[in-house]
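In this view, the complex is presented without one of its protein chains, the others remaining in place.
Chain nomenclature is as follows: A, B and C, assigned in order of appearance, with residue numbering initiated at 1 for each chain independently.
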Amino acid sequence: VTIDLNADVGESFGRWRLGDDEGTLGVVTSANVACGFHAGDPATLVRTCRYAVDRGVAIGAQVGYRDLAGFGRRFIDVSPEDLAADVLYQLGALDGIARSVGGRVAYVKPHGALYNAVVHHEEQAAAVVGAVRAYAATPLPVVGLPGSVVLSRASSAGLPVVREGFADRAYAADGTLVPRSVPGAVLADPTVVADRAVRMVTAGTVTAISGESVAVEADSLCVHGDSPGAVGLAAAVRAALESAGVTVAAFAP
Amino acid sequence: VTIDLNADVGESFGRWRLGDDEGTLGVVTSANVACGFHAGDPATLVRTCRYAVDRGVAIGAQVGYRDLAGFGRRFIDVSPEDLAADVLYQLGALDGIARSVGGRVAYVKPHGALYNAVVHHEEQAAAVVGAVRAYAATPLPVVGLPGSVVLSRASSAGLPVVREGFADRAYAADGTLVPRSVPGAVLADPTVVADRAVRMVTAGTVTAISGESVAVEADSLCVHGDSPGAVGLAAAVRAALESAGVTVAAFAP
Amino acid sequence: VTIDLNADVGESFGRWRLGDDEGTLGVVTSANVACGFHAGDPATLVRTCRYAVDRGVAIGAQVGYRDLAGFGRRFIDVSPEDLAADVLYQLGALDGIARSVGGRVAYVKPHGALYNAVVHHEEQAAAVVGAVRAYAATPLPVVGLPGSVVLSRASSAGLPVVREGFADRAYAADGTLVPRSVPGAVLADPTVVADRAVRMVTAGTVTAISGESVAVEADSLCVHGDSPGAVGLAAAVRAALESAGVTVAAFAP
Partner (left out) sequence: VTIDLNADVGESFGRWRLGDDEGTLGVVTSANVACGFHAGDPATLVRTCRYAVDRGVAIGAQVGYRDLAGFGRRFIDVSPEDLAADVLYQLGALDGIARSVGGRVAYVKPHGALYNAVVHHEEQAAAVVGAVRAYAATPLPVVGLPGSVVLSRASSAGLPVVREGFADRAYAADGTLVPRSVPGAVLADPTVVADRAVRMVTAGTVTAISGESVAVEADSLCVHGDSPGAVGLAAAVRAALESAGVTVAAFAP
């Protein structure tokens, strides 16, 4: 059994530092690197890609809305034409930087409000997929929520799809994520989170907030690195997976 | 005898339109396309690259300072590390867009205040050259002022250099450009400008503002496209060159 | 009978020019001046406010989403707390500039997608009204669509409300505006538009796209100034109103 661990990195901007990128890149196998529209000034991206290449971590383009003030967490009703161009621009910018340090963009994961929008929003999902298709000769995998519009459109367009699971988030009985605003939606106990990760990967199930066992098919687990504690949690997840005989490896070669 | 004609395009931004890109791309052989930092939203860049590819015009990355409000025309004392990363980011972004429509970035021309800075500024010139070197497996040519630091550093780094001439600008007796603030610094009469272009290309000389004949070695002539009149002037220059037996062709294949 | 004429001005940004502000300010009685978030660099705002003060035109703050690339025309799902702060910031910035040239912000009109959002969006409408209330000792009038949430909330909060009519837009039989995407939604014939303006102001009615006469109560008519033709249309509307004995004057002293 093999699983990928992904986390967001490269989200500093100029004077402002965010997250422990070096710590995170010591744990994960895939790095969702910001592309400058929601976070990530170019010098930060150069440093982050260099760390990732040094550690053999796959580089993904974490494309987002053009919204530094909102960190890409606010839905923007951008037209499909503009969104596709924005995604192309971000993809190329990060890929150019990654290649300059010996790497390359190996996959795409929409960020924040765009990630949530393309679960349901047909036009924006199509724009993202169209941009990824147009970008590269070799189709790039797209990471998203299982059952999302973006993954079904990506699949139809011939792009590999990567279904994402969340070991530190509560699931509802129907397999969807419990909104963050609900008490208990986010789990912090490393032992609990690590156990859920192992069961999600080895048994394909998770215990819902209402107590039922729910099927979850995940090709990559999302962990967080925006605090030293988060890196510790991610490391606990990885250690538990490896102890259970799971191979932790990037989906993208 | 062969000469290239280059002009700035892709300098609209969202609702704001600037220049007659379609008209300009019908005249020139090399298009300096904005890269988003001083002008050029991504959807504009997609459209502009598509025009350029359709007309067989070479695409250059017109990299600039991160300064939309100042249109890249204000010197910014950015550190070499940040500037190199900014150039890499812009190069990759435009190249990704160009490739998505069947083209590619074929050369680099710094824009505005950065163009002027790298005539003399050693650190910023080195940063630009370093970024261009790091970007691509195949070295990209750099367009600049004859005698500038950026061209000498580019040459030392193994990059092809393209010396730029200005048929519509007055030259001083020492071969430098007369500042725009001096009366007579900018020429507008199509016949005069076209004649100067022909003489610059065929004889390698231009008449200075003080009357002397001055040597000017140019591999590319800069024309402008930011008004319908400017496109007419560019067309007059091209027609005069062709009538004089000069081949007008891009330096970058 | 008295009516106000308002138009958007100050929407240039740096190198990019938009609209004929001087022409427009020679016709209208109220100027919706951009505040920098969707358009309007500070130097443009200084010039625009100076024109408005010179011509005795009332200055309104045309507050919008923080979205230069989208010109404020894309809905952004910004939180009420952030939106209220964004509105306060824009109000203060424009008012400071207006006061430096002898004027002041005399009213508020949301711009573009924000204008449309606060027709229905309770939280964003409340945020805008809260910011206007918090800003000034003297309550500032709010311009909006008749029947909109923002006007009803403004009224409840003790702010004067200004109902806006559109002489160059088609109305549906229920009194709402026909979307721009529908053929015939925008009228361009100066005689037709001027006639509709006169009837709207003197009779309180307009002929709907389906032929019925519809009641429209307007305290201010919106005209446009983003092309020389638009200024001519605005002037035709003003001339027709004055010929019909209507006094054209600002609602805000």
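By definition in this document, a contact is a pair of C-beta atoms (placed from the backbone, for glycine too) under 8 Å apart; a residue touches a chain by one contact, two chains touch by 3 or more.
Every value quoted in this text rests on a predicted model; they were computed, and no experiment measured them.
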Residue touching the undisplayed chain, where the options are B:Val78, B:Ala98 or B:Val162: B:Val78
Residue among C:Val28, C:Ile97, C:Ala113 or C:Val237 touching the omitted chain: C:Ile97
Contact set of subunit B toward the excluded chain (per top definition): 66-67, 69-70, 74-79, 82, 113
For subunit A, residues in touch with the removed chain: 11-18, 39, 41, 68-71, 73
Residues of subunit C in contact with the chain not shown: 36, 41-43, 45-46, 81-82, 84-86, 88-97, 99-101, 131, 134-135
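Assume only the chains that are shown with their structure count from here on.
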Subunit C against subunit B, contact positions shared by both copies (same if over half, else different): same
Averaged-CA centre spacing for the pair subunit C and subunit A, given as whole angstrom: 42
Intercentroid distance (Cα basis), subunit C paired with subunit B, Å: 41
Overlap residues in subunit B, where contacts from two or more other chains coincide: 41
